[in-house]
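Showing chain A:
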Amino acid sequence: MAEPFLIGEAMTGGYGGADILHGCTIAVEPGEIAVIVGPNGAGKSTAMKAIFGMLRLRKGRVRLAGEDITGLTPQARVLRGMGFVPQTSNIFTSMTVEENLEMGAFIRRDDFQDTMAQVYELFPILKDKRSQPAGELSGGQRQQVAVGRALMTQPKVLMLDEPTAGVSPIVMDELFDRIIEVARSGISILMVEQNARQALEIADKGYVLVQGANRFTDTGAALLADPEVRRSFLGG
Partner candidate 1 sequence: MSIPYRNLMLFAGVAVLYAATAMIYGWNLTLAIVNMALIGAIMALGVNMQWGYAGLFNIGVMGFVALGGLAAVVVSMPPVPEAWAAGGMGVILGLLIGAATVIAAMMIWARMPKGRARGVLVAGVLLAGFFLFRAVFDPATAAVEAVNPAGTGYLGGMGLPVLLAWPAGGVLAAGAAWLIGKTALGLRSDYLAIATLGISEIVIAVLKNEDWLARGVKNVTGIPRPWPVPYEVALQQRPGFGDWASGLGFDPATASSIIVKLGYAGLFLVVILVIVVALELALKSPWGRMMRAIRDNEVAAAAMGKDVTARHLQVFVLGSAIVGVAGAMMTTLDGQLTPGSYQPLRFTFLVWVMVVVGGSGNNWGSVLGGLLIWWLWVMVEPLGLAVMQAVTAGMADGHWLKAHLLDSAAHMRLLTMGVLLLVVLRFSPRGLIPEK
Partner candidate 2 sequence: MDFLNGLVTFLNFVFIPGAAYGAQLALGALGVTLVYGILRFSNFAHGDTMAFGTAATILVTWGLTGLGVSFGSLPTALLALPAGIAITAALVLATDRMVYRFYRRVKAAPVVLVMVSMGVMFVMNALTRFFPGIGVNDINFADGGRFIIGVREFREMTGLQEGLAIRTTQAITLVVAAVAVALLFWFLNRTRTGKSMRAFSDNEDLALLSGINPERVVAVTWILVAALATTAGVLYGLDKSFKAFTYFQLLLPIFASAVVGGLGNPLGAIAGGFVIAFSEVTVTYAWKRVLTWWLPERWAPDSLVQLLGTDYKFAVSFAILVIVLLFRPTGIFRGKSL
C-alpha cells in the first residue's frame, strides 16, 4: 500500500503525565475527509494535537508527504502546508474579519488577495461582514472565520477540532457542506467530531478511537452500517 499523504503512525504520548494515546494511527489522503470520532476522553483531540505537534510523542512518527515531521514545531508544520483550527479561541475577537484573514496569511510574503477572494467565495457572509470585529459575529460565522483564517496559508491539510461544537444543526449542515467543498478543491481534511453520525456521513474515512487506541477504522459509510459501531458509539 502506498504511503498516505499525512500519517500519524503508532502514536503514544500525553501531556507530561500518563499516556493518553496508545499506539494510535491516523492517516488522510489528498482531497479526502477523515473523521475521528469516539466517546469522551478517548483522546480524539489529543490525537489531532499530536499530529500537529502540540504535544510530545514518546513513540511513533508523523509523516507528511513522505517527510518525517515528528520533531517540528506547530509553526514549522504550518509552513509545510498544515492548517489547524482549534476548538476554542480560534479567532482574534477584537480584530475585523478581514484582519483575521490577513493574520492567517501572516507567513505568506506573496500576494494573498486571490486566496482571500476564494475564502469570501466559500463563505459569502464573511465578505459582507469583513470590517466587523470577529467577536461580534454569531457562533456559526465565527467558525467560518476560523476556517477561513486557516485556509489563508493555502494548506494541503486542514485540521479541524470539533468545528461544529456549540452551533445549531442547520449551521452544522452548512459548515459540513463547506468542508466538503474545501475537500473537493484537493485539500485533505482531518476533523474531530462530537456529532459522530453526521460527520461519518460526509467522511471518506472514519477512525473510532477508544482509550487512545484505534477501535474501528473504515470508510464513513461502512462504519455507519456496522451494527457494533452503531450500538456502541452512535446510540443505536
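Candidate entries met the following condition: all candidates are chains of the complex that A comes from, given by their letters.
The rule we apply is simple: a contact is a pair of C-beta atoms (placed from the backbone, for glycine too) under 8 Å apart; a residue touches a chain by one contact, two chains touch by 3 or more; residues count from 1.
Model, not experiment: these values are computed from the prediction.
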The one of 1 or 2 that touches chain A in this complex is candidate 2
Residue numbers on chain A that touch candidate 2, as the complex places them: 74-75, 78-79, 84, 86, 89-95, 99, 102-104, 106-107, 149, 153
